[in-house]
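Could you have a look at this structure, given as structure tokens, before my questions?
Shown here: the complex without one of its protein chains, the others still in place.
Chain IDs A, B and C follow the sequence of writing; residue 1 opens each chain.
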Amino acid sequence: MFFASDNSGPVHPKIMQRMGEANTGYAMPYGNDALMDDVRTSLRDIFEAPEAAVYLVATGTAANVLSLACYAQPWQTIFCAQHSHIEEDECNAPEFYSGGAKLTLIPTDNKMTPDALRRAIARRAGGSVHMAQAGPVSITQVTEFGSVHSLEELRALTAVAKDAELPVHLDGARFANAIAALGCTPAEMTWKSGVDVVSFGGTKNGCMGVEAVVFFDPAKAWEFELRRKRGAHLFSKHRYLSAQMAAYLTDDLWLQMARSANSACARLSEGLLAHGAQMIHTPQANMIFARFPRAIHQKLQASGAKYYVLDGDVATGDGDEMLGARLVCDWSMSNYLIDQFLSHF
Amino acid sequence: MFFASDNSGPVHPKIMQRMGEANTGYAMPYGNDALMDDVRTSLRDIFEAPEAAVYLVATGTAANVLSLACYAQPWQTIFCAQHSHIEEDECNAPEFYSGGAKLTLIPTDNKMTPDALRRAIARRAGGSVHMAQAGPVSITQVTEFGSVHSLEELRALTAVAKDAELPVHLDGARFANAIAALGCTPAEMTWKSGVDVVSFGGTKNGCMGVEAVVFFDPAKAWEFELRRKRGAHLFSKHRYLSAQMAAYLTDDLWLQMARSANSACARLSEGLLAHGAQMIHTPQANMIFARFPRAIHQKLQASGAKYYVLDGDVATGDGDEMLGARLVCDWSMSNYLIDQFLSHF
Amino acid sequence: MFFASDNSGPVHPKIMQRMGEANTGYAMPYGNDALMDDVRTSLRDIFEAPEAAVYLVATGTAANVLSLACYAQPWQTIFCAQHSHIEEDECNAPEFYSGGAKLTLIPTDNKMTPDALRRAIARRAGGSVHMAQAGPVSITQVTEFGSVHSLEELRALTAVAKDAELPVHLDGARFANAIAALGCTPAEMTWKSGVDVVSFGGTKNGCMGVEAVVFFDPAKAWEFELRRKRGAHLFSKHRYLSAQMAAYLTDDLWLQMARSANSACARLSEGLLAHGAQMIHTPQANMIFARFPRAIHQKLQASGAKYYVLDGDVATGDGDEMLGARLVCDWSMSNYLIDQFLSHF
Partner (left out) sequence: MFFASDNSGPVHPKIMQRMGEANTGYAMPYGNDALMDDVRTSLRDIFEAPEAAVYLVATGTAANVLSLACYAQPWQTIFCAQHSHIEEDECNAPEFYSGGAKLTLIPTDNKMTPDALRRAIARRAGGSVHMAQAGPVSITQVTEFGSVHSLEELRALTAVAKDAELPVHLDGARFANAIAALGCTPAEMTWKSGVDVVSFGGTKNGCMGVEAVVFFDPAKAWEFELRRKRGAHLFSKHRYLSAQMAAYLTDDLWLQMARSANSACARLSEGLLAHGAQMIHTPQANMIFARFPRAIHQKLQASGAKYYVLDGDVATGDGDEMLGARLVCDWSMSNYLIDQFLSHF
């Protein structure tokens, strides 16, 4: 009963298999392997972006900060949601890679709103040399609270950015889960909606450790390559990153796994609601933020269930103290485990 | 006939197998996997250093620069051989990770000498605030030219560093090849010889992408953990790094592979000498720098052999123009390929 | 009628005179001038801190960021008031000098409160490697809104920092104005209240361009000297910084000028209140934030008065639209100019 994170599950067997198949003889290092040519083509196809510059790195933080650094000058500020991963979970990696740019936190409990973004950008307008200058806008899709921006919502945000002539980064650590939720195309959720660069996550969705960075403006390619090497993120035995991504893209495996995860999450969510849990956010992908009674938490933990209890999130419901929890389903989550979890309610 | 680099060969099957075995169910992320506990214990045993702080990263550059950054202040200079990897092949990653430290190049064609090191350090003595301050000494073992410092040579270098109260980093991207060449213990080649931190390479020696960083002073542990995360080098699915290293350390696989590589290199070297090649450096591990006639280069390249021709390294021998080449053997190099290579002479 | 800032007034004649007196013959450069010895002794006396490490730089931003960088690791966050100078007016200099530390903004309109600070620090507790780690607390005295923390308030803040074992920086760009307001000693407002390092401002208070940095822990001395040189802030002709500071400290000139400025501000403030202006903050030193009718703004500006109109600060009073203004008095502000300003009401 592991609901702590989608970064802790196993790798899909098809991905393991492709890595094994790649393990024969010599291959050109540093991204010059033949498999990477296939991956590049596939990603360009999937994103309907024949000119896109496409790269692989091994961690989600690397994908975020290397791509942001290509758009954020050291004297600028990056606009992001208050609880975004780049603010809360990357130990100043965005500041490090950008050479000291600031992060301006858009106040929000979940999805960034166009109004809040506009106000934050407006405070950086006017051209005074004294303040941090307006830099890129970073949007997280799926959000850190399991919500998914509709295409309309996404476009409203990027429109605010474009009005201010600011580039847009999409943190897509859970990109596939968002596509599965929206039923749109990758192109629709990125460049057709005003996104300039996207981290296309694999690690949380059944890969071992691979993320694609897709620049829709190929002019950023060489800078990214230099930043990746300088950041020590260029793999010599790159073919094993390529192999993961190749398998992930084959026959829509990426989408199938995301659908499994989302569907497991829906089953869990329905079960929780049926047992009287309160939803803190409406789950739209593969993460649930819910409150349920302290007594049930105790039973679950005694039975070995793993998940995050939300510090300080306490409410009262039905005469019992309700504590918040974060529950995440990965591609491999089984109905059996979900039902076992729910059986403690 | 791939002699271009030891970073381009396949992963040893036992390592692939262990990664597959690790691929079951959920595992704690970020280095908290149970396998990492085994790896930590094994590395401490192998290094006879029960207190050592031990970490895994996925690239050799990351191992070098994250560990150096724990010892190099931004206003200091790192002393290293003129042609070291950190100077020539890491695209300013040491400068980036140290926050702008300088590299002072010790003039040498191959192994750093104690006298040259002493002179370079002496120029930073005196406490003037105007100049870069003396910082760590970084030694590469095996060197970039395939030479191995004897324990005596190593200790002569670290003695110079210790006289100046400077810490010592060992770039051990080919650590195993050096141990195989010297026949000493890892402890003898590191802390017993005055080394403070070592990059213990796996990637060039049959792993997929894993390097251990071993600090003999555990006080550096927490800083390293923060630097690794901030550098985006902390893997969520860390168990697959652990699995590689676990297999690598089991039954001395690391040493067996290094012996295979060194032994292949010796066979190739003898063959080259027998055919009249000139050795630019005496090969001591798994790399050869040799000159042979241009005509033979042409035959080899026509036959598909892969290796680096050394730009500008041209000499005359036996009435023919001799061009320099770098030839590297990895653990998987076969006698068949070596003999095939030599058959073109 | 220049009320725009105290950084735009003239230099006190006694300071100009001392600079002229220093202009004879040769003097040792880089802070080794004899005058600096006097300045060091005077500052240690004034702060009752015989061991303090004392340095001069030419800008307030340099004083802040060089001293903060000695306490903030790149993976940490600096806690500061939401509208502090280091956040709003230094164009990412704190991030630059600290190597990429973050600033955590304590929500407040004016003075930081202990509760808000405690909550912000608590969110960084727990030792997770994923988040920015808790770093120094920076307090501004006089605040950016003209308020002065009482010694009790100051100690309540530093107590929160000390509970969390965090160092405390005091941005004293208007240090003298705060001392003049509180009537306490420099020691009471600094190390006796838990401050570890202070920027002791001169530039805004009648100097040409000089700020002292005073470390109560002399162990930081050498690091500061290296950071100052590396930041290009070490003056070769340092005697002219020393001369400014020497004159500033002689016969309490610093305190006299601050008293003049505060007293001018009090006169202006009383006049404004008498004419029905609304005080946005209670002026306690030499800055006023007040609202008065748009019509009066127009008259003032037509007459050439210089001050900042606060964007977006609009209220209604007495049937007229009231706009916010920031008015600052420096040491040289005359009763004549104040009365002239008030005559437009």
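The rule we apply is simple: a residue touches a chain if its C-beta (ideal position, glycine included) is under 8 Å from a C-beta of that chain, and two chains touch if they have at least 3 such contacts.
Keep in mind that what you see is a predicted model, and the values were worked out from it rather than measured.
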item	value
Chains shown that the absent chain touches, full complex	A, B, C
Given B:12, B:40 or B:102, the one touching the chain that is not displayed	B:102
Among C:77, C:92, C:133 or C:284, the residue in touch with the chain that has been omitted	C:92
Given C:208, C:221, C:279 or C:310, the one touching the chain that is not displayed	C:208
Residue ranges of subunit C at the interface with the undisplayed chain	2, 4-5, 7-11, 13, 16, 19-20, 23-29, 58-62, 65-66, 90-93, 96-97, 203-204, 208-209, 226, 229-237, 240, 306
Residues of subunit B in contact with the chain not shown	74-77, 88-92, 95-96, 98-103, 129-133
Contact set of subunit A toward the excluded chain (per top definition)	30, 73-75, 99-100, 129-130, 133, 225-230, 234
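The rule is short, and it goes like this: only the chains that are shown with their structure count from here on.
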item	value
Central subunit by CA centre of mass proxy	A
Farthest chain (mean CA position) relative to subunit C	B
Chain-chain pair with the highest tally of contacting C-beta pairs	A-B
CA centroid of subunit A to CA centroid of subunit C, Å	42
Centre distance in Å when subunit B and subunit C are each reduced to the mean of their C-alpha atoms	51
Residues within subunit B bordering two or more other chains	226, 229-230, 234
